[in-house]
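All protein chains but one are shown in place.
Think of it as A, B and C in the order they're written, each chain with its own count starting at 1.
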Amino acid sequence: MAVQTVIEAVREAMREEMRRDDKVFVMGEDVGKRGGVFLSTQGFIEEFGESRVINTPLAEASIMGIALGAAFRGLRPIPEVQFSDFLWPSVNQLVGEAARVCYGTDGNLPVPMVVRIPYGGGIRGGLFHSQNVEALFFHTPGLKVVAPATPYDAKGLLKSAIRDNNPVIFLEHKKTYRMVRGEVPEAEYLLPIGIADVKRAGSTLTLVSYGLMLHYCLEAAEVVSAEGIDVEVVDLRSLRPLDKATILESVKKTGKLMVVHEDNLTGGVGAEVAAVAADEAFEYLDGPVTRLCGPDIPTMPFAQTLEDAYLPNTEKIAEALRKLAAY
Amino acid sequence: MAVQTVIEAVREAMREEMRRDDKVFVMGEDVGKRGGVFLSTQGFIEEFGESRVINTPLAEASIMGIALGAAFRGLRPIPEVQFSDFLWPSVNQLVGEAARVCYGTDGNLPVPMVVRIPYGGGIRGGLFHSQNVEALFFHTPGLKVVAPATPYDAKGLLKSAIRDNNPVIFLEHKKTYRMVRGEVPEAEYLLPIGIADVKRAGSTLTLVSYGLMLHYCLEAAEVVSAEGIDVEVVDLRSLRPLDKATILESVKKTGKLMVVHEDNLTGGVGAEVAAVAADEAFEYLDGPVTRLCGPDIPTMPFAQTLEDAYLPNTEKIAEALRKLAAY
Amino acid sequence: MTQARAPKRPRKNSAKGSAQADGLPQGLTSQDLVEYYSKMVMVRTMDERIWMLNRQGKVPISASAQGHEAAQLGSLLAARKDGDCFLFPYYRDLGIKMAAGLTPTEVMKSFMGKAGEPYSNARQFPLQGADLKHNIIQISNVVAAGLTQAVGYALGCRMMGEKTVVLVFFGDGASSQGETHEAMNFAGVHKVPVVFVCENNGYAISVPQSSQMAIADVASRAEGYGFPGVVVDGMDLVSVYEATREAIIHARAEGPVLLEMKVERFMPHTTDDDDRRYRPAEEVENLRQRDPVITMTAYMIEQGFLTQEQVEEIDAEAKRAINEATDAADAAALPDPSTLLDNLFVD
Partner (left out) sequence: MTQARAPKRPRKNSAKGSAQADGLPQGLTSQDLVEYYSKMVMVRTMDERIWMLNRQGKVPISASAQGHEAAQLGSLLAARKDGDCFLFPYYRDLGIKMAAGLTPTEVMKSFMGKAGEPYSNARQFPLQGADLKHNIIQISNVVAAGLTQAVGYALGCRMMGEKTVVLVFFGDGASSQGETHEAMNFAGVHKVPVVFVCENNGYAISVPQSSQMAIADVASRAEGYGFPGVVVDGMDLVSVYEATREAIIHARAEGPVLLEMKVERFMPHTTDDDDRRYRPAEEVENLRQRDPVITMTAYMIEQGFLTQEQVEEIDAEAKRAINEATDAADAAALPDPSTLLDNLFVD
């Protein structure tokens, strides 16, 4: 096992798959000599050449539309959105088109394509370099949506996504890129899309999260465990399909549920998790289903004080856990 | 009082506001001589001239961006998306830009703009003329989102939206345009954005809906009332801000909640309504919080049999009500 | 419409001396013309029938191809003669989709939303989805969304070492969409083997060209992408064939071409439209003088490729086939509602 960062795991996953299958290729702004602005394709143009590492013009809708068209021909494009904040011009090709191709041809035209999107905040990115964009994709039938939190999950899920014959939105939290390190096996492995992971077992209550926040949740669980609150932490990893079975099993065991995410509260992923529990685990619930999420403003501002005020963190989560545990 | 259809109410609301304030203007594809494809601007170009009734090129992103720029100058544009399905190319200007202007200038630049969007199905529109698009806007801080079901609400809310100094997404269900008729006062009136309306009082359970489905909910409530099930029907009317107070008051009274919408289940508006109840009315709940929504496929297909199979209707709602009442 | 509709100046002279000894353009036989004339008559007959069936409540929606037939079929002919083309048509391309190889019954099932519809099994609007058997994809109704996809498809073919040229079709209205620009710009930079075919009928629903763009020819935009733009009379099948053929050859060797075919829309935008609100009735009447079916009939007889009798036979055969198709489609089953959730994903 080697210790890697998330960005290294992402890069390795792509490199392995590109070596394995020459239908796999990357495209996006600055993916060439620059190696991507986060260096996720560093060294790729040297190894795979210009035809499989395509520096595109600055035009996101075309990046997605062209990737989609190449997927129609049977290639396996990995288009990159440089920052999540800049994907909005491209959503027609993703939500309007890619998601509907398989259903709209009654299964005759597969779309083997992975859209990589660095997202999220905590990096002084302000209103246009911090956005959480998962809710739209989470709500879109015909897409799969993956949001790993660790290098191990990132690598195994990205490799699965690349081999999937359906469009996958792959969300990489920018702050985890270099902050989060973890063991990654040398030997090849794949992780299944759609299966959540219980990152910490516990009995007092269930804490569901994903992405950067997962790490704060784990820290908060440690903090309150000293106080006798035994938190089970479920890492969704895949948002769509949502692993209802794992969530429900945990909630039925603990009787209490809290969801944490960085994205805005209203209409976020947490609402669905809560709704599923309130329906399908109703008889097991021992307390209100709670959410600790980003407040309902566009996203975190640039100023340090305001960014801090926006973001859930270990302390805020621990406090909310105590409150729910005491219910 | 005159009886009007929804489309007439929409047209009258705009006409009155355009007469009242010459900063108000409409723009979009075919809004000119054609009077809009649904005739919502019929007669406008004759009355208000080409400078206030602007036939745009076929380019939705620019329709929204240009409207937004005009709003910066203090005008009150009403850009139209011809069908909801075609709004995806424009979401950057709405979700990425318009929604962030006020917050991102710390309140210095207001955006008085109403985006009118005919949406929804049941009209044999297939995958690209039937879409429900509310979830994205519902999740976007900085926008207000209105989705009326009746001519009375449509007129009063549209007039308020036009006078609002913030960006409002105004969703008009296409099938209600000519199907739904209702009384509309001759005298001017405004209805407040953000206030739900209890369209039918009841005690057994709370049924929350909006748009076309509201009418099926009311019918279903009548059907089951003969069986002793007394349903309270809450019409959200505004999705954002969500009127939590009215929802919670009703749920606390009845102890049971069901949400119905045409949009896909996962991550839809219903999830938030359910989550709010599961948190803030937890102690009052007498049964699982249930949802009856469109299934998780892109949207309703073209073939009549498939469209029918997709859509919630009076019968399906009545059946679900019976089940929940029996819990 | 303030602008003259007849093409003013083909940028490249598409008819330049490629004629064969028998007077037919390069690569064409009189057989081909008879075949495509018959297809044209079949398409027109279908189109008219569909409109009628809409008025009878049997067909929910149709965008008529009347006036576009020569453009659609001339392009298709060039693509088929070439033998290695893939097509991304748009919603008005009944001519292309039908003549590419569908039976009249399949087409009629599409319009009636019946099981077995070839593009989407009736999940989508008629003839929308994919007909891979005939090298055709059209995913959506979103105007101009197919252009970048077509560029990607062509790029993909090149990555696979293939010689395929992709033809993507769109209207004058579609030229305004941002994605049209993006598709052309990328194709220009990467010299992608794609022909952008604009069927310019001067209207986007009710919006005339003068409100859509401040220029006379969409083709003039090609210069801004570093590749050639060509204008051709889209009411004449042979001219269209020649221009398309040259464009395909150019695309394969050197990269994109923007081919603008000046056509006329004889009918309202769709069966849902009422064009009297925005278009004087005389305008359409005048246009009908240039009906591509009539023009081609005259040409076929004049050239001696068909006799008057044969023309009448072709006509009768088309009517017979469409009648039969109407009956067959009418009797066909609707999709089984239990399939509603199927095929959201492939394995």
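Rule of thumb we're sticking to: a residue touches a chain if its C-beta (ideal position, glycine included) is under 8 Å from a C-beta of that chain, and two chains touch if they have at least 3 such contacts.
Only a predicted model underlies this, so the values are computations on that prediction, with no experimental measurement involved.
Among the residues A:Gly69, A:Gly104, A:Gly126 or A:Pro148, only A:Gly126 touches the chain that is left out of the figure.
Of the options C:Gly116, C:Gly226 or C:Pro337, the residue whose C-beta touches the omitted chain is C:Gly226. One of B:Thr5, B:Gln42 or B:Thr56 touches the chain omitted from the figure, and that residue is B:Thr56. Not every partner is drawn; the one left out touches chain C at residues 176-182, 185, 188-189, 191, 210-215, 220-221, 223-227. Against the chain not shown here, chain A presents residues 29-30, 32-35, 37, 55-59, 61-62, 85-86, 88-89, 124, 126-129, 295-298, 301-306, 308-310.
Residue-level contact of chain B with the missing chain is found at 25, 51-52, 54, 56-57, 59, 61-62, 64-75, 77, 89, 92-93, 96-97, 100-110, 141-142, 144, 165-166.
Basically, only the chains that are shown with their structure count from here on.
Of all chains displayed, B has the C-alpha centre closest to the centre of the whole protein C-alpha set.
With centres defined as mean CA coordinates, chain C is found 42 Å away from chain A. A straight line joining the Cα centres of chain B and chain C is 37 Å long. The multi-chain contact residues of chain B, meaning those touching 2 or more other chains, are 61, 85, 88-89, 127, 296-298. Chain C has residues 120, 123-124, 128, 140, 142, 178-179, 344 in contact with two or more other chains.
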